[in-house]
Structure formats: structure tokens, C-alpha cells
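Here is the structure we will look at.
Below is a slice of the complex: some chains, not all, each in place.
Each chain gets a letter, A and B, in the order it is written, and its residues are counted from 1.
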Amino acid sequence: MTLWVYSLDLFGTAVFALSGALAAGRHRMDPFGVLVLAAVTAIGGGTLRDTILGAPVFWLHDHNYLYVILLTVVLTLILVRRPWRLPPSSLAIADAVGLALFTVIGTQKALTMEYGALIAVVMGLITGVGGGIIRDLLCRRIPMVLRTEIYATASILGGLVYTCSLQLKFEAEAALMLAFFTALIIRLAAIRWHLSLPAFDLKTKRD
Amino acid sequence: MTLWVYSLDLFGTAVFALSGALAAGRHRMDPFGVLVLAAVTAIGGGTLRDTILGAPVFWLHDHNYLYVILLTVVLTLILVRRPWRLPPSSLAIADAVGLALFTVIGTQKALTMEYGALIAVVMGLITGVGGGIIRDLLCRRIPMVLRTEIYATASILGGLVYTCSLQLKFEAEAALMLAFFTALIIRLAAIRWHLSLPAFDLKTKRD
């Protein structure tokens, strides 16, 4: 992993930790509840990916991820004291950056372990959306990713662009950039214009 | 794994993917939400089993499972367009086939790895009911398996029949058939006559 990818990975960790901390605040959790929820959101997806791949879990041997989470939570607890004043889309935009980044990093990790394109895309998806799913489960919500605007779709398309670019002999870094911006732009467009795919709807009056 | 066991395993995967897709439809999810829910239902139990056993996760190196899920979801999205017209029991019957199959396959896998009867029965249970539990969690329901008609019981009895038959020196395939039909018939009987075990009930007025 080059230095700037690593920096972006830590930035994505901070972003997802923030999103977990804010979700905790909406459920009136105590500071350690906030910490637990921030941590599972930030490292849950990667932990799931690594245990499924049978790889050493990434944060066991690089403690920077845990320090970033701790720092993010402390800052959130200190600075965010009244109902959130930032424009609502600022969090969604940061979350989109995290989604795009974690997708690319998860895809890359599977390819490095010599898995093919299919498994790589699946691992990108697990890394990108896994943490948010666990966060929503713990907060007793139907995971946003399963019902909302284009979200998993952005991750899957990002993974596809990455693996296809490599097969077309792009440079590794160019493929990574292309995939990152593909996922990011799709997700941002979905936020901006409330794009969503048609829902599969079997709801009956009895339900 | 002989060819026909393998075929039945893929059939069980399709059946559980269908059950996940239908659950997604009742919650108005988008197509990729449907895909995610179908996938966790179909391969969640086996994934849990393999990570606990420390074995390579089965779908990493055999992509047919993922293709079966993808195909099932596409067909479901195309063909199931109005409130479900098939008789309600047809899904429950297919689900019973999947439960019985995955139980036997999970039990067999643990025995192949030289675990004893106790762990084998537990692994059959995890494989058989794990995916459905994750599906229900994501849809915010109390897992059916924990509260409804005889379900986990069918899986546990199937696993016990399998391990006992082998200790009684049955042929491997005969033991497998016997266990499969034991679990299947118990579960079908429970569906047909609404059999259930007496509930453990500590509910008080205050709850």
C-alpha cells in the first residue's frame, strides 16, 4: 500500500467512526457505547473481509486504525455538543468518500491475495458496506444500504471498474483512482439528485 | 462430495436465496439490497461454519454458489411481479428441503475434518439455520427459528441420525439419505400440522 492510499484508508476510518459516533448520539449512548459503535462501523467491514478471506485481521498488527477511532470519538464527544449544525449533506459526502475508499481497498486486498475478479468485487462490497450494516443492526434500524438510494450499487460498480481496468493493463494506481472516482461520483450523484433504483415490492395489505 | 450431493447443495443455495429475495421484497428493497439479502441467507450459515472451523470459506474457491444466487435473484426480480401467487406452503416446503440439506452437508463437513459427533451436530445446526437467522436480523424480525414451529429441532435430529448411523457402520450415502429424510419429514410434518414444542414462557404483565 503506498503512503497516500494508506492515508486515505485512515481518513476513511475516521469518517466511518464519525458516522458511528453520530448514530450513537441519536440513541443516547454513554461514551463507551459511542466508542464501541464507532469502532464496529469503522473496522467492521474490513474485519469481516479478513476473517472470510482467512487473512490476519488488519487492525491486529497496525494500531493506527484503533488510535484514529479513539481520537475521532474523543473529538466528536468534545466538539459536537448540540444538535448537529453542519449542513446535513456534509456527513453524507464524507461517508461517500469512505465507501468509495473502502471498496477500492477491499477489492485490492483480494486481488493481492490472488483471488479473481468476482471474489474481489464481493470483498470490495463487504469492506465498503459491512461496517454500516453492523452499525444499523446495533441501532435496530433496517440497514440503510439495503433500502435507500444507490449505495451498494456504487460499491459494486467501483469494484468492477477496478478489476476491469487492471485487465485492460492500466497502471495499478490509475485503476485505483478510476474506481475510486467512479464509486464516489455515482454515490454523490445519488445523494444530490435522490437517485434510486426501482424497489422490489412484494408488500401486501396483510403485511 | 459426490455429484448428486453437490447438485442438491446448489439447489439448497437457490432455495435459500429465493427465501432471502422474497423477504427483501416484503421490505421494499432495491435490486442490490435484494441481492445482498439473498446472498447472506444462502451462504451465511456455511460461511459462519467455515470461519468457526477455521476452514477455507467454501464459496471463495467455487464460484458456482455465487452464480446460483445471482441467477436466482435475477429470475425472482423478473418473474415475481405481483403479490405472491403460489400456494404459501410451496416456499415453506422448499425451505424445508434447504434446511435438511444444509444440515447434512454441515454435519458431514465437520466429520470430514475429524471432529466428533457433538461438534458435527452443532455445525449441521449452524449451517442449516445460520443464514435464516442473519436474514431475519437484517429485516429486523426476531429470528423465526427461535420462536416458531419445530425448526432447529429438525436440524439437530437430522444431525444426530447422521452421526449415529455412521457409528452403526451404515454406508456414508445411506446415512446421509436417512438423516436428510429425517430432518425433512420432521420439518414438513411440523408445517403440515403446525406442530410446536411447548414454549418457555417467562412473560409477565410488566413486559
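Note that in this section a contact is a pair of C-beta atoms (placed from the backbone, for glycine too) under 8 Å apart; a residue touches a chain by one contact, two chains touch by 3 or more.
Model, not experiment: these values are computed from the prediction.
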Chains shown: 2; total copies of the one sequence in the complete assembly of this file come to 3
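Everything below uses one rule, namely that only the chains that are shown with their structure count from here on.
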Chain A to chain B, mean C-alpha position gap in Å, rounds to 29
So, in the complex, the side of chain A touching chain B is made of residues 51-54, 115-116, 118-119, 122, 125, 129, 133, 137, 140-143, 145-148, 150-153, 156, 196-204, 207
So, in the complex, the side of chain B touching chain A is made of residues 21-22, 24-37, 47, 51, 56-57, 60, 63, 66, 77, 80, 83-84, 137-140
